[in-house]
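Here it is, the structure, as structure tokens.
The complex appears here minus one protein chain, its other protein chains still in place.
For chain A:
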Amino acid sequence: MSAAWAMVRHRFASFAGTFVAVFLGVAVVAGSATLYLSSRPQAPARYDQAPVLVTPPDPGTGDDRDRRAWTAEEAAGLAARLGAVPGVAAAVPDPWFYVQRVEAGRPAGDPQAALVDGHAWSSAVLGGYRLTSGRAPAAPGEVALGGTAAGPATPGAAAPGKTSPDKTTQSMTTTDDQTAGGTTPGKTAPGKTTPSRTTPSRTTADDRVSSGATSGKAAPGGATAGGTATAGKTGAGTTIEVLTSAGPETWTVTGTVDGPGFYLADEEARKRASGVHVIGMTVTGDVPRVAGDARTVIGAEGVVRSGAERDALEPVSVTRIRWLGAQLLIALVMLGTFATVFVVASTCALSAAQRRRELGLLRAVGATPGQVRRLMYAETTLIAVFAGLIGAPAGAAAAPLLAEPMVRFGLEPAGFTVTRQPVALAGAVLLGLVVALFGVTAAARRASRIPPLDALREAAVDPRPMTPVRWVAGVLGAAAGGALLAGMSSFPLESQVTVGLGAAMLLLTAAALLSPVLIGPLVRAVAGPWRGTATGMLVREGTLTGVRRVASTAAPVLATVGLTMLLAGMVATIEVAAGFDETAKYPEANVLVPDGTPGLSTAAVTAQGAEPALTTRLLLTHGDVTTGGSATGGGDGLVLDRLTAAQLQAEAGDTVTVRFVDGAVTALPVSRIGDEVGLPRELVRQHDPDALTSIVVLEDPAVPVIGARALPVHDFVMEEVEEEGRLVDLFLLALIGLTAGYTAIAVGNTLLMATAARRTEFRALRLAGAGTGQVLRVVSAEALLAVATGAVLGGLVAVVSLAGVRAAVENEIGRDIALVVPWGTAAVVTGVCVVLAVLSTAVPVLRRAG
């Protein structure tokens, strides 16, 4: 190890490639893992004062949407029993429903969060929320208005592009004076008669002030409810416009609350909610004991959750945002790891080749092959640990900077904060070490076979550019990658992109391994016309005798060009396919779709003269089989689709037990077997009062209503595609940025290493009468050759992989689609590589000259 340390200290420059690669890799992995681990599901903030929560039993259908509910009566009964448990201060059912504030004629805030923003006044105690002014709601049409505790709503948390710009602000702003940002809601004079609408121009400043003032309380989950944040200057006695599942309503504010949400009188909330999904308990005694007692009391009628189990209650909309972010982070870690292995392997090979004499000398003075190998491993370990120890904190330090953009782009829920993740850092350092050792394996094996006599040879002419191992590994990699591409359509659709990426990684590795074969012919062909000139001759012979060196410098170019072309092309191909796919479903007509809302209210649909097509979830039981599924309101009896009927072994005429989302159970005869599950609309409305309509096909011109807009089917589809495309573009940008940045650094670095090591050669050239210009021409030409080799091979891999992806997509949708090869991207990336290559070869030469 001491010898390794001496080597590293003395020749740090030749280890710089490994260092940079591991540093970047570890930083990317540490940062991504920190973000990933920081984003854990969390119980909504409105349960902050309820350490024990009870939910209905899991029906066991394996679908999260089938979390059943209690009816209001059931819930009330259970709450009464739970309230009697010693140590329980209060057991409160939390019925929720859709409410969204209407401001300046438009629905405000995050539509998904709005689905659970309406509450019963009694449930405010679960979050420890209190009235800050006025009185509690008592009659229909009365509301206690919250919204001061939450952070500002973020447009990104909503479906982006569709949400109107964030007009929500905090009620704390009583005047335009910015000091008002620090005032508490309590100081908002109740009943103060001021206009209740905000002006959009105020948002930025208010957001900043209010988020600063409330950051302590703005927890993930809870903060999304901030989408309901009320307009400024709303005090008791004023009225507000809201949108509910029934339609637009006007409510009278009786008081203000220091937590987010809309609080209605309990009876009113019970009527609006589709059952009760949570009973929360405030506790005076020991939490685990209370939870245990509650379990005994409730038995099989519910699931008692305390501690970390509460976090399972995170709203689905928030969980989905986290999931999206996690996809990006996983992809980043994957690409980062691959790039590290790739770059470490190629720089280690290069530096081992450069140190041939030195390693031969060690062999001559008595180092066994094993000792040489161990020396290389020891050196790499030192470098990797050192690079990791710097890289991991760097990544962790960069992670919080990414939190804000990720929230803005809808990849993390609002209020997302990055926490310290020591496990992520340790894991990243360890991964960096393992990956670096993996990368150096091939080079170390090769180095250990250097004969001791090599110490005595002066100039190292590359012996055998292709070794049997290289051939075998290269051909195997190509075969495996090809097989993956060919068999891609047999993988499930959602994993096909990953499979494509994996195949491309295999093909890229194979191309890098086999590149020496191509370099010879390429050099002869390109340098042919200039055979007679000194430059031509020098470039030709220089590259032909240093094939491995050229291969090493071409490898990062190969990875850069290949991966960026592939990523860009893959997305373009899938987008083309998706566009086709979606339009096929819809006729030439106009549709009414939600505008800034999670769905269409009943009023919005009936205004068009249409009937709301309500969708709800049902739990169906026949015999001892239970299954869950979506059902549409319409028709005059219970209709089952063939699949459900088969699962339940039910036929027309059989009686099936139906459990509605509100928890009510009835037995209904099956009227017939049809294409989809359906039941009378009145039943849906009755048992799912909170149901919304997702889309209505219009026959007549649309009647303008709040929270809805009409547009041609085609436009709607294009918007949906663009919506998806926007996210995909974002992913792509992040991935391409990472890959290109990473490999571009490697391109510069390997060329710098390769050129710096050839100083003696250049000195000899100068002594033989070459001017600096001529030397420069020679090295630039060689660098360009390396870039050309990498670009050609990378392009080849990308085109082959893209053809594979296209074949799989065609197979999937059963239609021919065009192969999209992003030539523009390829040209830009290659251009960047050329500039980098020329710069990094010219700099060492010029420095010698100057």
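Rule of thumb we're sticking to: a contact is a pair of C-beta atoms (placed from the backbone, for glycine too) under 8 Å apart; a residue touches a chain by one contact, two chains touch by 3 or more; residues count from 1.
One rule holds for everything that comes next: contacts and distances are computed from a predicted model.
Colleague: Consult the UniProt record of the chain that does not appear here and report its protein name from "GMC family oxidoreductase", "ABC transporter ATP-binding protein", "Lactate utilization protein C" or "Xanthine dehydrogenase".
Modeller: Going by UniProt, the chain not displayed is called "ABC transporter ATP-binding protein".
Colleague: May I ask which residue of A:371, A:441 or A:772 touches the chain that does not appear here?
Modeller: A:371
Colleague: May I ask which residue of A:35, A:257, A:276 or A:362 touches the chain that does not appear here?
Modeller: A:362
Colleague: For chain A, which residues lie in contact with the unshown chain of the complex?
Modeller: Per the touch rule, chain A residues meeting the hidden chain are 2-3, 6-7, 9-11, 358, 361-371, 451-453, 455-456.
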